[in-house]
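Note that one protein chain of the assembly has been removed; the remaining protein chains are unaltered in position.
Take a look at chain A:
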Amino acid sequence: MVLKTTIQGFLTAVKGLLLTVRHLFAARKSRETIDIRDEKYFEKQEGVTTVQYPKEKMPIPEVGRYQLHVEIDDCIVCDLCAKACPVDCIAIESIKSPEAIGKTSDGSVKRLYAAQFDIDMAKCMYCGLCTVVCPTECITMTNQYDKSTSKLTDLIYGFTEMTTEEVAQRKEEWTRFQAEKEAAKKK
């Protein structure tokens, strides 16, 4: 009994030692990144797997599912993304415009100014629902994943291009327009 387990123990130890020494010598070269559709994908078992991150990066698809990006020129400020968001990480404030501001690249008419379009990436759970509901496909997920910052507030991304004066001016314009409309109604 003891003899049998001992012999077995030594044999398996030798087997393990041979396995590790094979890996030790195979570590002379790095494992290259190959496509998962490649037939030999699972046969590549040897070589160093470490990716020295800031110096080298793993190839990732262009349409990754990492950080959110808003093409604000294409945004019609419909607020659908904010409503779809399960964790409420998108904050949108809109200002109505008296007339159409312009057109997005897919031809939708813009009638609202985005006074505020903030996405809190610290809250985001990367479900991608906002990108699904967007009618103009202006909100997308990008392949950027390195977003480490020293301050938590740096993770709140502001996408609006309007300055505070501009916001005040547009608000002013809208209230004047409303007032004029009210005045016209009363006449």
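Observations
Convention: contacts are C-beta pairs under 8 Å (C-beta built on N, C-alpha and C of every residue); 3 or more make two chains touch, one makes a residue touch a chain; residues count from 1.
FYI, contacts and distances are computed from a predicted model.
According to UniProt, the chain absent from the figure is "NADH-quinone oxidoreductase subunit H", selected among "Nitrate reductase subunit beta", "NADH-quinone oxidoreductase subunit H", "Oligopeptide transport system ATP-binding protein" or "Metal ABC transporter permease".
Considering the whole complex, the residue from A:Q8, A:T49 or A:Q144 that touches the absent chain is A:T49. In the full complex, chain A touches the hidden chain at residues 2, 6, 13, 16-17, 19-21, 23-24, 26-27, 31, 46-50, 52.
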